[in-house]
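Here is the structure we will look at.
Shown here: the complex without one of its protein chains, the others still in place.
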Amino acid sequence: MLADIFEQYNYAIVIILMMTGLYVVFSSRNLIKKLVGLSIFQTSVFLLYITISKVAGGQPPILVDDHGESSGEEGHGAADAIQSAAEALEPGADASEQAIEVVAQAAEAGQVVYSNPLPHVLILTAIVVGVATLAIGLSLVVRIREVYKTIEEDEIDALDYAYNLEGTGPSPLAPETGAKS
Amino acid sequence: MFASVSFTPPTILLDISLLAILVIVAVSIVRMRSLFGIVMLQGVYSLVSAAWFVSLDAVDVAFTEAAVGAGVSTVLMLAAMLLADRKSAPVPLSRQWGPLLIVIFVGMAMFYAIGDMPAYGDANSAANSYVGLDYMAKTAEEIHIPNVVTAVLASYRGYDTFGETVVIFSAGLGVLLLLGLNGNAGRWHAECKGQRISRSSAPSASTEKSASERAEPETPPTKAAAKKAPAKKAAPKKAAPKKAVAKKTNKGGANG
Partner (left out) sequence: MAERKTRPSKPSKEEMAPRDPHVLLRVMAKFLIPLIALFALYVHFHGDYGPGGGFQAGVIFAASIILYALIFGLDAAKQAFPPSWIRIGMTLGVLLYGGTGVVTWLLGGEFLNYGVLAHEPSHGQHYGILAVELGVLVTVTTVMIAIFYAFGSRQPETSEEDW
């Protein structure tokens, strides 16, 4: 169990971060703080994806040979070498030891190991979409603030409750217009 | 024990220290009440996670996270915070137990599931085996550009990126619909059940005076609103040195 945790400590930390973000979303009553918690949660999901894509001893997925032609064979060869090496390994061995051996064999063959590019692509677009949706959320907060004069959820609930009690009665926001002038 | 993790000790030390900073920043965001501090710490969190992305070989993601997460979204949050409050109200302890229990329960369930995940840096896990390798191999053959991430983003998954662009476009459209490009120069108001429920809150808005005069005679203050709203709203207007004093006088003004 403890060995598992050490081998997969990245997941443990990511879960802790994720739960921290979730806790902020659940417990805080302030809308901006809620959004910050949401973005912590979001970043932890990004971390989860990227840790899965990491290959031990790998390089960033940018092919080493310049612009092209020859690097084609090499990338393909490296991929093949990894697969064959992985198949050759005995199944009982420790996964990370296998990874070490895969990398070592690839290095012996003069090939480069790259990390998996696919999660990078998914997360790259998710980050930009994340900031766009964050902007939507923030603008909703700004509008709520302008109408309710507060961004604390409890106070917004109280104002809504008072307004609904009155039915067609006066707006709960009217008194502060009186106080202001 | 560390030997079983397939990284050299300096990398592990780097990873662990970055992750420790992340956890510390996240926990201090939970405990902090000043919204300015929270927003800045969120920027720090994004920057540190970008550093960890570099350590995880995801240079494109790190670049994006540093530019977007630490740059633009911090600026946006600061701008929104300027338009809203500076402090968040304290949450009473009795309302923290429920979320804490839920979070601990969910976290334990996820910890239980860790055993099924591939080891850190596993080259032949299911996630790293099939389509990623195909992209690596075929990019060099078909597209002839070194950066595989760009190739996958723009070519192999072009539909995906098209959708993301449309999402960004519609998000921008939504923000423009909600806020407008020209600010709140006293033009906005809404009617609800035949009654004007709000108006521009800009201090310099020209319609403010007439609107408040119109609203005052016909609207006796309800209890909750009189208790909460005026204190929040009018305290900064009076520019009184002490907030408590301002609250009291304003409440009195609202009731009388």
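Which chain is which? They are A and B, in the order written, and residues in each are numbered from 1.
Just so we're on the same page, contacts are C-beta pairs under 8 Å (C-beta built on N, C-alpha and C of every residue); 3 or more make two chains touch, one makes a residue touch a chain.
Being a predicted model, the structure only gives us computed values, none of them experimental.
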item: Residue touching the undisplayed chain, where the options are B:Ala20, B:Leu100, B:Ala113 or B:Val166; value: B:Val166
item: Contact partner of the left-out chain, one of B:Val72, B:Ala89, B:Val106 or B:Ala127; value: B:Val72
item: Options A:Leu22, A:Leu138 or A:Leu159, residue touching the unrepresented chain; value: A:Leu138
item: Hidden partner interface residues of subunit A, rising order; value: 60, 62, 66-67, 124-125, 127-128, 131-132, 135, 138-139, 142, 145-146, 149
item: Residue numbers in subunit B that touch the chain omitted from display; value: 59-60, 62-64, 67-68, 71-72, 75-76, 79-80, 82-83, 85-86, 142-147, 149-151, 153-155, 158-159, 161-162, 165-166, 168-169, 171-173, 175-176, 178-185, 201-205, 233, 236-237, 239
